[in-house]
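Right, I'll just put the structure down here and ask away after.
In this view, the complex is presented without one of its protein chains, the others remaining in place.
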Amino acid sequence: MPSMCNGVTWSLVAAGLLTVAAFAADKHKECRYNVAPGARVTITNESGPVDVKGAAGRQVVIAATTHSDSVEMDCVQAGNRIQATTHVLQHSDARDSRVEYEVLAPPDTSVTVHAPSGPITAEKLRADLTLEGDAAQVEVRNVSNAHVHVRTISGPVSLGNISNGHVEITSLSGDVRLDAVSGPKVSVNTAKGSIRYNGDFGEGGDYMLVNHSGNIEVTLPATASVDLTARSIAGSVENDFPLQQPSHPTFVPSPGRSFAGTSNSAASSVQLRSFSGKICVKKQ
Amino acid sequence: MNCAEFQKLLPDIMESGGNAEEEAHLKSCAVCSALVQDLEQIAESARLLLPMQDPSPRVWAGIREALEREGLVRPPLGTARFRPQVAALNPRRWLTGGHLLAVAALLLFAIGILWFTNHATQESRPVATASVPSAVAPAAIDEDDARLLTAVEQKSPALLPTYRENLDTVNAYIRDAQRRVEQDPDDMGARDHLLRACNQKALLYEMAMARFGE
Partner (left out) sequence: MAQARKLAGPGLSEAEAIDRAKQGDAESFEALYALHKRRVYSLCLRMTGNTAEAEDLTQEAFLQLYRKIATFRGESAFSTWLHRLAVNVVLMHLRKKSLPEVSLEASLEPQQDEGPKKDIGGPDKVLTGAIDRVNLARAIDSLPRGYRLIFVLHDVEGYEHNEIAEMMGCSIGNSKSQLHKARMKLREILKESRAEEAAGR
């Protein structure tokens, strides 16, 4: 019994020491830069999350946490441009090369993020966003008056409360979800990923949701003002939303494969295209 | 102010100058004046120090060996200074020029199919036979795809399943769209899908180049 207790005690001590050692290896670095309106920030991070938020004031703050000496973060400012890059100094595993970024920037700062593993989050911004990740989960919230460009290979993409800008999302196999996303131009392309849109397709914009084999699900309120066409070449289409059926000179519906119609004043153009997936349109 | 007080403040005085009291002490005190003069002379002489000497040849030898080992260099044409076999499966080499050409060729191929097929004013017409989607069966990969996967495997083996799976996905998309366009050249929608599929493959290569080409 005593030896068992001793064994447990030593295990706890060892675990405590390991925890202390793990935290002792963490290093925090913070870069602060004063910027004029219209600044541009670029973050390049091979492994780890990047979190960007709009904040009051005229300072860009980039905080990075590293967990080993095999990586370091460099920040550099040139005029109104700021670049933060993770450099891998020695080959190491994913855990050691992970760096966590938190960025605060004035809302009128354009932000570009390259973070293959991510996740990448961005919110409360009013300037152009370009977000790229291979497998990174990408989330964008509360962005207005800005172009949003997102590219992933397999990372899922989620946009919420985006307005009055161009939105362009491309993902090969990541699922894309759009909630309350509207603007003069919204374009989503995936191959295998599903596309889900929940909103009113507002602002009289052009909306194009296209994929190969994933499903496209659209839910919109009765007040939506749309000219909607949907077509699946080798899949199927379903419509549960009341549409007027004017004739479309360039679009001839085919039962089970395509449909078209308008709602209210048909202010926005909505095109839903899948090669072999299923397209569903529902009323909220 | 006495000398002890003055010299205690000297680090800041040397950087940003002294106030009136400190300046007055400096003018009136030979010891502190001599001290400041010496320190300024030392600082100024240091600024004039030139780089001293070159490292021994072993330094470059070590660098060269490491560059070869890490596959960071490709040998220039006609020289054997760096081991030529490094270039064979060197992802850095073909993930720049070589693959830009491959991607461009792919896009030109897609555009070519669309250019030489008939144009139709109607976007869609009912077609008796719909093409069978090939999303389930993995599409065949070509030589460039094989080299992409080799580079991914060498640089980041953990990502290989992701790239392989997505290469299959996009190749299946291209194949389906291509087949459809060949069946019905008037189908604008299918042609649009083919272009988008090729663009997505270009995206895959572009992201691989950005990642593994560095």
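Just so it is clear, A and B label the chains in written order, and each chain counts residues from 1 on its own.
Keep this in mind: a contact is a pair of C-beta atoms (placed from the backbone, for glycine too) under 8 Å apart; a residue touches a chain by one contact, two chains touch by 3 or more.
Computed from a predicted model, the values in this text were never measured in an experiment.
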item	value
Candidates A:A63, A:V88 or A:A180 - the one touching the absent chain	A:V88
Contacts of chain A with the absent chain, listed as residue ranges	24, 44, 69, 72, 76, 78, 81, 83, 85, 87-89
Missing-chain contacts mapped onto chain B	3-4, 7, 10-12, 14-15, 30-31, 34-35, 37-39, 41-43, 45-56, 58-60, 62-64, 66-67, 70, 72-76, 79, 81-82, 90, 92-93, 96-97, 213-214
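The working rule: only the chains that are shown with their structure count from here on.
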item	value
Footprint of chain A on chain B - complex, ascending	121-126, 130-133, 135, 158-159, 162-163, 165-166, 169-170, 172-173, 176-177, 180, 187, 189-190, 192-193, 196-197, 199-200, 203-204, 207, 210-211
Of all residues in chain A, those that touch chain B in their complex	94, 114, 116, 132, 134-135, 151, 153-154, 170, 172-173, 189, 191-192, 210, 212-213, 231, 233-235, 250-252, 254, 257-258, 273, 275-276
